[in-house]
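Yeah, one chain of the complex is gone here, protein chain that is, but the others are all in their spots.
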Amino acid sequence: MKRAAIVGASGYTGRELLTLLARHPRLRAEVVMTARPDTAPEPPAFPHERPVDVLDLGRLATVDGVFLCTPHGAASEIARAALASGQKVVDLSADFRLRDPAVYAHAYGVAHPAPELLPEAVYGLTEHARDAVAGARLCANPGCYPTSILLPLLPLLAAGLVDAAAPIVADSKSGVSGAGKTSGPRTHFGNVHDNFLAYGIGTHRHLPEIQQQAGTDRIVFTPHLLPVFRGILTTLYLQPAAGVSAATMRGCLAERYAGEPFVRVYDRGLPELCAVQQSNRCDLAVAASGPLVVVVAALDNLQKGASGQALQNMNLMLGLPETDGLA
Amino acid sequence: MKRAAIVGASGYTGRELLTLLARHPRLRAEVVMTARPDTAPEPPAFPHERPVDVLDLGRLATVDGVFLCTPHGAASEIARAALASGQKVVDLSADFRLRDPAVYAHAYGVAHPAPELLPEAVYGLTEHARDAVAGARLCANPGCYPTSILLPLLPLLAAGLVDAAAPIVADSKSGVSGAGKTSGPRTHFGNVHDNFLAYGIGTHRHLPEIQQQAGTDRIVFTPHLLPVFRGILTTLYLQPAAGVSAATMRGCLAERYAGEPFVRVYDRGLPELCAVQQSNRCDLAVAASGPLVVVVAALDNLQKGASGQALQNMNLMLGLPETDGLA
Amino acid sequence: MKRAAIVGASGYTGRELLTLLARHPRLRAEVVMTARPDTAPEPPAFPHERPVDVLDLGRLATVDGVFLCTPHGAASEIARAALASGQKVVDLSADFRLRDPAVYAHAYGVAHPAPELLPEAVYGLTEHARDAVAGARLCANPGCYPTSILLPLLPLLAAGLVDAAAPIVADSKSGVSGAGKTSGPRTHFGNVHDNFLAYGIGTHRHLPEIQQQAGTDRIVFTPHLLPVFRGILTTLYLQPAAGVSAATMRGCLAERYAGEPFVRVYDRGLPELCAVQQSNRCDLAVAASGPLVVVVAALDNLQKGASGQALQNMNLMLGLPETDGLA
Partner (left out) sequence: MKRAAIVGASGYTGRELLTLLARHPRLRAEVVMTARPDTAPEPPAFPHERPVDVLDLGRLATVDGVFLCTPHGAASEIARAALASGQKVVDLSADFRLRDPAVYAHAYGVAHPAPELLPEAVYGLTEHARDAVAGARLCANPGCYPTSILLPLLPLLAAGLVDAAAPIVADSKSGVSGAGKTSGPRTHFGNVHDNFLAYGIGTHRHLPEIQQQAGTDRIVFTPHLLPVFRGILTTLYLQPAAGVSAATMRGCLAERYAGEPFVRVYDRGLPELCAVQQSNRCDLAVAASGPLVVVVAALDNLQKGASGQALQNMNLMLGLPETDGLA
């Protein structure tokens, strides 16, 4: 039985990891801490929940792997400490996703707190970095929106099936858990329930991450807020390269992801949030629509979009079966 | 006080009209009927609701205007009867929206039931057909999705601000009331609540209506189903013509709709469903996003997308103030 | 046209009053202010919303009536100022509901800020205090839960139809707007959506208000939080006095409220939230259930439970028709 630490365990991604590890046959949550050194231990919201200890970096040395569920900025220092004492680290924050610290500084408004670690950080979109993740000490877990966009997009770009000059529209809709557990007007029930809205058009922090990984700045990304708790559905609009049909694109994705445990390409029908909630899967479907091809991708932002993929990566880094603890 | 008939009053659009007319200073719901000749009167769901009588075409002669809230196909015969006895007719179904009966037959799977009436039917996107509506006997009330797409799109196309060769992406999200009151798996709470999905990609019946009114087949339209009761939010992705900026587009829309009581162009911020629910307004905002310009449109599908716009049109047809009974 | 001031206009009850007054034929919102003297004017959330000015007590002298939508404690000082300059005041906070300042101090944890005004404050459960409200300078608008409990209970107690020794169970369920607009874990979408809970069992601040008005301490009151925005449904469990049937109780309520514009007693069926949302009505139904009689009451907590009843009371105090601006 290997041992894991979860730092930042009181947020949504930390709590999801606790749930996943409770069913994991070979990895257990040994250390469960907040990300803030000065807080008192958090009593659990309900009797069955595990209390969250105060941050104690010394305890990280007792585990095999560390999950960082901390806000961006806070992850770097903890990662440095854990790596120094020999632990594998999966960082769910944005700290190690952008290769260029200048891009980070522009997107997040602060200088990068640990630029010396960036060269070795592996961007953990598992199906596209399996070997690199398995050999990494430090894994940058992808953002939720980027995962829903890159999984369908990367194979099509690599195969040259998308017009290299045309815009790539990614219209994404996310549940509220993506905004985190912090209270504020944006997450107040009265502003979300029975409502729907777009936000951050052209300015969302996940845009540079998507651009970096897709290798293009033609991405037009619009996030929206759904009145649901968990799940992202992205509708991608692609200009096919000359002579390429929707069926060709579907075939490309089906072939690329054949045998993948957590990516599924539909023969018929379209994915819905309910098909992927509480699972680590990303479901994909392709349809022709006038001059464009539409790809619909659905995933659970707390699983394949965050904690599920983080566990998938940690399994690889610790030499465990990749699907352990995941469904 | 003028008198109106509502045929098909037990559905969502009929019920909404009843609510609107209850506050109308110069038009009252005199006749309230189902669209099916063979049914018994419907007892109201709650004591304060008005009962709905069985269909009786003879009673239409006693009113000034007739609202048809019937399924497509059923509206034509009733329209014919009402026009013959001199009433003004606003049809909320799809029967008179498509000018070409062959397009209707293809989209709706049946021969058009009253092709002789098509030439005089006026497509009632009020802000773009005010004079024609005022002089019409028969008004085809626009579909909900088309209204949310055409209001932002038409002025930009007319001004030549959109690249005439590029696709026009309309990613629309609608509340469940758009699917009507009929029960089925699609509207079961268990399939909608906490869920989200795309449907009818490239095949939705509103697509030919949008293409006809926009005068282009470059429209790529994807409807989605939101877990809310009322409201549509459409995110439009437009390739600007050479040298055209988001600000130019915003200025175009602001100028076109200045003084319009029910269309509002934002200076800052973005419309949300909650800003337009229970009102007849369509709210618009424009933002740059990489190589494209994004326009967000929000309206209440039961008001500006159906019964509100129908009343706006009927007001014009009966010579009443256009905004009577609307907010 | 009479003029009103709304103090505390950025909260839910203030915003609801603004909506109601926008349709009022004889009373307009002349002054719209926050309750805090030191804040900057609040920009509206959406372009169509009215900005909220900073508090300026001097402006109250320019109106006929003042609505206080402030937190408890803050209302008293403003009420004192308004009364001194001759305005009618309806206070939607709890400051003037409890006749005994010691009970207030116990329930709200602070000494009563204006005990000298308590003797003249009229408890504005309109249907039970119509004449007193009409003659009052200061009206204490009832709490939302108490309104839903007292409207069905008072006539039955007055008629001696309820066993005077048995407990009276009021199991109430409220939408989130009752908790106000302030953000916190309790109103975070992630803690309300798809959830349901009881709270404040035996300790809710509305309990002494219900006890005072019902004249008994046999009330057992349990509030619950529903994942809806607006509406309260209370299920009352009553031990009938000897020989009293559910039909007798129903008849008592029907007779008591015959002719009341805003209280309706059902002949058949049961009220639901959707029957009263966006209206000022309280709907009631009575049913036998084993040894007890069950009364179900439904109202909109922002209308009959707050701003609607406040306007009903202000109409009376200003000599306007009681139903003006209400539906």
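To keep things simple, chains are lettered A, B and C as they appear, and every chain counts its residues starting from 1.
In this text, a contact is a pair of C-beta atoms (placed from the backbone, for glycine too) under 8 Å apart; a residue touches a chain by one contact, two chains touch by 3 or more.
Keep in mind that this is a model prediction, so the values were computed, not measured.
Screening C:S10, C:N141 or C:Q239 against the full complex identifies C:Q239 as the residue touching the chain left out.
Only one of the listed residues, A:K88, A:H112 or A:R281, touches the absent chain: A:R281. For the options C:T62, C:S85 or C:N195, the residue in contact with the chain missing from this view is C:N195. Although one chain is hidden here, its contacts on subunit C can still be listed: residues 167, 169, 171, 173, 191, 194-199, 201-202, 217-222, 224, 226-229, 231, 233, 235, 237, 239, 270-274, 277, 287-292, 294, 296. Residues 22-23, 45-48, 193-194, 264, 266-267, 269, 271-272, 275, 278, 281, 283, 327 are the ones on subunit A that touch the missing chain. Residue-level contact of subunit B with the missing chain is found at 12, 176-177, 181, 183-185, 187-190, 192-194, 227-229.
Heads up, the rule we're going with is that only the chains that are shown with their structure count from here on.
In summary, the chains found to touch both subunit A and subunit B are C. With every chain reduced to the mean of its CA atoms, the largest distance from subunit A is reached by C.
We define each chain's centre as the mean of its Cα atoms; on that basis subunit A and subunit B are separated by 39 Å.
Inter-chain spacing, taken between the CA centroids of subunit B and subunit C, is 38 Å. With centres defined as mean CA coordinates, subunit C is found 46 Å away from subunit A. Residues of subunit A in contact with two or more other chains: 194, 227-229.
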